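Removed: one protein chain of the complex. Kept in place: all other protein chains.
Lettered A and B in written order, each chain numbered from 1.
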Amino acid sequence: MTALIDLKNVNKYYGDYHALRDVSLEIAQGEFFSLLGPSGCGKTTLLRTIAGFEDPSDGTLHIAGADMNGVPANARPTNMVFQSYAIFPHLTVAENVGFGLRKSPSSKTDKMKSVEEALEMVGLKGFGGRAAHALSGGQRQRVALARALILKPKVLLLDEPLSALDKKLREQMQSELRRLQRQVGITFILVTHDQEEALIMSDRVAVMFEGEIAQLADPQTLYKRPLSRKVGDFIGVMNFLPAAVRNATAIELDVAGLGPVTIAPDQAPSTAKTGPAEVGIRPEMMSILFEGEPDRETIAEGIIKDRAYYGDMTYYDVHLKNVDQPITISMKNIIGRPVLDIGDTARVSWDARSLVLFSD
Amino acid sequence: MKSLRTYAILYLIFLYAPIALLPIFAFNDATIIAFPLSGFTTQWFTELPQIPALIDSVKNSLYIAVITAILSTLLGICAARAAAKYTFRFKRPIMGFIMVPLVLPEIIVAVSLLVILLQLGLSLGAGTVIMGHVLICTPFCIAILNSAFQNLDPAMEEAAIDLGETPWSTFRLVTLPLVSPAIISALLISFTISLDEFIIAFFLTGTEPTLPVYLWSQLRFPARIPVVMALGTILVAGSILLLILAEMMRRRGLRRAGLQDKGGFL
Partner (left out) sequence: MLSRLAGMDAPLAILNTENKKGLALISAPLGYVIAMLAVPLAAILLISFWTQDFQTFDTTPTLNNYREAVTDPLYRELLFRSIRIAGLVTLVTVLLAFPIAYFISFHVAPSRKSLWLFLITIPFWTSYLIRVFLWKVILGFNGVLNSGLQTVGIIDEPLTFILYNANAVVITLAHAFAPFAILPIFVALEKIDRSLLEASQDLGESKLSTFFRVTLPLAMPGVVAAVLIVFIPTIGDYVTPRLVGGPDGLMIANMIQVQFLRLNNAPMGATLAVIAMVSVSLIALLFVALNRRYLRGPR
């Protein structure tokens, strides 16, 4: 199967500034794909390169097998939902949604019908006659979606479409977008700086830093097996502990505060070699053993330095023996479990399968 | 606070005193402009259409003002578009240079144009006045159009392109409708400026006076003063009407673009 979108070694320069560094990417038909990264890392630039608003300085882009070099934005099988939504304020909702149909050969009634359908699909049935400048943020977003989807593009590009919405509306739109994507079966490429959003919505996520793709994987792999400390740090919370690799083939380590441990090949980079390194572990993959709970084999001793009570959860900062930085451990506040105090000693157990070795 | 408001109102009175007197004396039945008023008459207004030189100068002025408005708005659109959309070398100095006629004393503009036109052997007339008026009106047009073009979200044009339009049809379907209120107000403002402008016209008009030049020639004759007052009343009323129209356009433009009103022209 050939990929619907195929970028090879794409670079982009703005003057001296290297905005995209050798980006290669294949996206399949029907995928919900996310570009995730901190602000300024080049997500929008990459999206606009696919849309045809930026020309790559070098590298190639194919969409559905066709080379996009020299194909202007208005001739590409892509449509875009802009970050500002770019709803034409001088037109009605229906005129906005039907904007791209101007040159289509179908009859006026057919066009009106497809506008109606598009509006219904995004939950704006009956809004066609409204003036666009009187819409709320969430409604604008839906109009932008309908306007782009009505042309049945091969790829829908979305540039931080939810970042302007408040939390509640954003969460609602996340699931709606996902549902919509499954319904229409069109490839979605979503740009976001919100790691949670990327994990929730996507089939696959490309994490970008400074113009480069740092890791491309499905959400679970991304979360459980980050390839670098940077990715692990950017997605969720991760504790980092100094470690020494004793044996690079069997992957035996000494981890500060946790002691000797052997990990599986999928927990370590293939480039791992003996010497100093670092391991990462998520807060929920460690736990504090309360009185009466049976001992585990992986146990470390520590003192609680700080705690943050979240209601359903409590986050503890625990100082392990022989470790400078405190580590964070999250505990669910289940029935009968006390909330510990600062200064209490804690027995910490952890899951060796959840350790990730970084060699960078 | 209270005293500040009083001061503001006194200041407005100071600003409006002269033009408020215009209609008072335009309808006053006396040839000298002084209190007490002597009676009501419309005589000065009915005399106006019977002065052929006046009619000619009005026609001449209207012709000059219309052409000036169109040319300076076109130049203003080019400049405002370039400033809003592109980065190019020496952008700031170039934009600053184009705005210079706004602050230059008009007499300097007038004499320097006069010198060069005479040297080139061009005969003075409506055409030469238009040249000067376009020069001083363009910066005003740029100032008005600039904010409209700058307020235009670049994503609007990109969205149209993304939906299959060409750059030209995008300009026609999206850009123009969104900036058209500013274009209309630029047309109206430059029309008004040209219609009122005196010094440049005085130097460059040759044998066909514009309305202000004709007025100037009449100011020497005390007997003509009441007629001048009547004419002034019409002119001022016309200017105010055009201005209100221009302001309504500007506000409509802001509303269309869904923007907050941040003040008037300039």
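Couple of notes before you dig in:
By our rule, a contact is a pair of C-beta atoms (placed from the backbone, for glycine too) under 8 Å apart; a residue touches a chain by one contact, two chains touch by 3 or more.
For clarity, every value in this text was computed on a predicted model and none was experimentally measured.
Of the listed positions B:Leu113, B:Ala126, B:Val227 or B:Met249, the one in contact with the omitted chain in the full complex is B:Leu113. Summary of contacts with the chain left out: across B:Ile19, B:Ile51 or B:Ile70, the touching residue is B:Ile19. Although one chain is not displayed, its contacts with subunit B can still be listed: residues 1, 4-5, 7-8, 11-12, 14-19, 21-22, 25, 32-36, 74-76, 78-79, 81-83, 85-89, 91, 94, 97-98, 100-101, 103-109, 111-116, 119, 131-132, 134-135, 138, 142, 189, 192-193, 195-199, 203, 212, 215-216, 219, 225, 228, 232, 235-236, 239-240, 243, 247, 251, 261-266.
The rule we apply is simple: only the chains that are shown with their structure count from here on.
Between the CA-based centres of subunit A and subunit B the separation comes to 55 Å, rounded to the whole angstrom. Here subunit B touches subunit A in the complex through residues 153, 155-156, 158-166, 173-174, 177-178, 255-258, going by the rule given at the top. By the touch criterion given at the top, residues 51, 53, 72-75, 78-80, 82-86, 88-90, 99-100, 102-103, 133, 147-148, 151 of subunit A touch subunit B in their complex.
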